[in-house]
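Of the protein chains in this complex, all but one are displayed in their positions.
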Amino acid sequence: MATAKKAAEQSNLPFAYTQYSHEQLRDVLRKMYLIRRFEEGAEDSYMRGLIHGTMHLSIGQEASAMGICMPLTDDDQITSTHRGHGHSIAKGADVKKMFAEFFGKTTGYCKGRGGSMHIADVSKGNLGANGIVAGGIPIAVGAALSAKRLGNGKVVVSFFGDGANNEGAFHESLNMASIWKLPVIFVCENNGYGMSTSTARSTAVPNIADRAAAYSMPGVIVDGNNFSEVAEASHAAVERARAGEGPTLIESKTYRYRGHSKSDRNRYRTKEEIEDWMTNRDPITLFETELKEFGVVDDKGIEAIREDVAREIAAGIEYAKEGPMPEISDLARFVYTEEVA
Amino acid sequence: MAVEVILPKVDMDMATGQISRWFFKEGDTVKQGDVLFEIETDKAAMEIDAPASGVLRNITGKEGVDIPVGHAVAWIYAEGEDASAAPAAASAATPAAEVKIEKPESSSQDRSAQTAPAVQDTPVQAGAVRATPLARRLAREAGLDLSGISGSGPQGRVVKADVEAAIAGGGAKAAAPAAEAGAPAAAAPAVKPMSDEAVLKLFEEGSYELIPHDNMRRTIARRLVEAKSTVPHFYLTLDCELDALFALRKQLNDAAPVKKTEKGEEPAYKLSVNDLIIKALALALKEVPDANVSWTEGAMVKHRHADVGVAVSIPGGLITPIVRKAEEKSLSSISNEMKDLAARARTRKLKPEEYQGGTTAVSNLGMFGIKDFAAVINPPHATILAIGAGEQRAVVKGGEVKVATVMSVTLSTDHRAVDGALGAELVGAFKRLIENPMGLVV
Partner (left out) sequence: MDAAVRELSYSQAIQEAMAIAMEADERVILMGEDIGVYGGAFQVTGDLVERFGTDRVMDTPISELGGAGVAVGAAVTGLRPIFEFQFSDFATLGMEQIVNQAAKMRFMLGGEVSVPVVMRFPAGSGTGAAAQHSQSLEAWLAHVPGLKVIQPATPHDVKGMLLAAVADPDPVMIFEHKLLYKMKGPVPEGHYTVPIGKAEVRREGKDLTIVATSIMVHKALEAAETLAGEGIDIEVIDLRTIRPIDRETVIESVKKTSRLLCVYEAVKTLGIGAEISAMIAESEAFDYLDAPIVRLGGAETPIPYNPELEKAAVPQVPGIIAAARDLAKGVR
């Protein structure tokens, strides 16, 4: 915590601009674009009938995923949620293998067995998105227990949404992480709605971060659409975890532009509300404005990033289309490590 | 560049969707985010927003029609953009190509599937005798008839010990040979057709393609199975000489008045042999009214008019439009009516009342050179007349061989309603009318 704070105090610049090089910051912008374009590409492919099932898009939440993952190394681990595409990309996943998974191909991260809702990249420490609300939280605590017991210095981030804060698993997990002082960071991405039910209607406390007091850990609220603010909170929590001081609960207040899933009719919120977030609080627009203001990138540079991302997305979709479908005879693979008759 | 508006997938397991309502029309200016149209799914109506701002053009997605997911339903052009050249549909290629009809397959390797052929030699009477599986197997292997063995188990069940005792004592009678046991019995249950799987198994994979049935094919299959398995068919064949009929037809056609049409002058009618056959059958039924009937369980339905169905072959199947009250109609009106019905049948534009019902039918394969065949009755008809080709044949008349144009016709009758003699009377009347065709005119 000490170094991060010190760096920020050295200037009046927001945290991220003292912490990261210009190149790193441009790469953050690139990845935020990559997340958004990936989800738009997935949405388009879905609407064309190329993707099966459903999916949950995090468009509008890109700064949160990127800010949290910035201080993490490839060895650090995350557990994610049904709205996990952004987390996966922020943690270093390759979009072409993600597209391939969505298309159900053997070249996907889960060889076509998981799809959007179970997207994972174990090689980069992503232990998987999860179809069960709060399902990944105890698993993250378990991973943190392994890290502590094995002394490997890893920290674990558990992403979840506001809906999860009313699940028993959330409370049990925060309690255990706190009594055992485990290197885990609980990140609640509060986008205002658990499916259709607003946090105001579902949650007894005004801020989910208030729950941290019950488990004797810091509860931090950040503007989830402000990259620098998210990254600053994440750095502090990671330092605390690595120092063996225990867990932190970060509440990242953000907004999803799209419906809960593909079958959402958006009846529980107004078009004006969505419009307001999109025009006045878009995380990518905000970040771009700052980057230009601080001379990190110019319009030409931004255009180059967009074109580069568009190419990567197009190549990813092509890669996914070309991959082979799983063999029906392989249906029973991966149920057990050694195959059982 | 114009932006494609597609029919989006909005629900799991959605392959096609219907647009229930467009909120804009061709040429309207729309803003990105405006609700363009509404999709009806099983669960709800979903509103679909415009993906871009501009002018809506090329609306190809019609309301109330099934549209495959991902297909373009319209385009949005920038103001002033040239809309004359319709853009190529970017989505056309992929989704359809990935749809394939999966061959049904059993997922579990259960015993019944593996040994199915072996159980077919089980004697037919097995169900009547209470016996354990082991006793059954031992009896089968020893060639013993289980019904000849008395069972010592609960409720007289034959167990292993009983079969062993029978083998040792030689007391049981040998099982009936399979052929006898398998002879058709009056009360034998209807034989089920082979399963799809069993049929496909007989062909090498990749050596065929599967064409999904349309509704017409399914209806034909269902109705024919119904007809052949519930109607006792009976067949009567005789030959009719056509020379007089041909002569009359030529005479009538040559005398046809000329009428003016858009395409110039045309004869008011052009009779075909089939038109004359329709009239002949209708008049024959009028002469033999007991054959103009339908069978119902409650009573015999005796019809007052001869409504003659005519089988028309169309792409993908056949349909039988009906000439009502044919006995009362002139040849020219029958002819013109048939032309209209046949043309609309080919485009599947007939109304149900134009092909449902009828009291008899004609099926003519003469134009294909078929000499003689038997047609399947189309209930509620009690008869159908199958017409073979008219051809020159040697006929013996008054001890001399002469050349005559002859066609063979076969009347199929529903024996519940039309007995042999009655059928013979009907087909005899038909022959007389064909061979003395002036009766068709007056």
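Letters A and B name the chains as they come in the text, with residue numbers starting at 1 for each one.
Just so it is clear, a residue touches a chain if its C-beta (ideal position, glycine included) is under 8 Å from a C-beta of that chain, and two chains touch if they have at least 3 such contacts.
Keep in mind that what you see is a predicted model, and the values were worked out from it rather than measured.
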Query raised in the report: Looking at A:Leu127, A:Ala231, A:Ile250 or A:Ile274, which makes contact with the chain not pictured?
Result: A:Leu127
**Report entry** Touching the absent chain when the full complex is considered, from B:Val159, B:Leu242 or B:Ala345
**Finding:** B:Val159
Query raised in the report: Which residue, A:Val28, A:Ala42 or A:Ile139, contacts the hidden chain when the whole complex is considered?
Result: A:Ile139
Requested in this report: Over the whole complex, note the residues of chain B touching the chain we left out.
Outcome: 110-112, 132-137, 152-154, 159-161
Query raised in the report: Residues on chain A that touch the omitted chain in the whole complex?
Result: 77, 79, 108-114, 118, 120, 122, 127-128, 130-132, 135, 137-147, 149-150, 168-169, 171-173, 175-176, 179, 333-338, 340-341
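Heads up, the rule we're going with is that only the chains that are shown with their structure count from here on.
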Query raised in the report: So in the complex, which bits of chain B are touching chain A?
Result: 6, 8-12, 15, 33, 43-44, 46-47, 68-70, 91, 94-95, 98
Query - Residues of chain A touching chain B in the complex - result: 46-50, 53-54, 262-263, 265, 271, 321
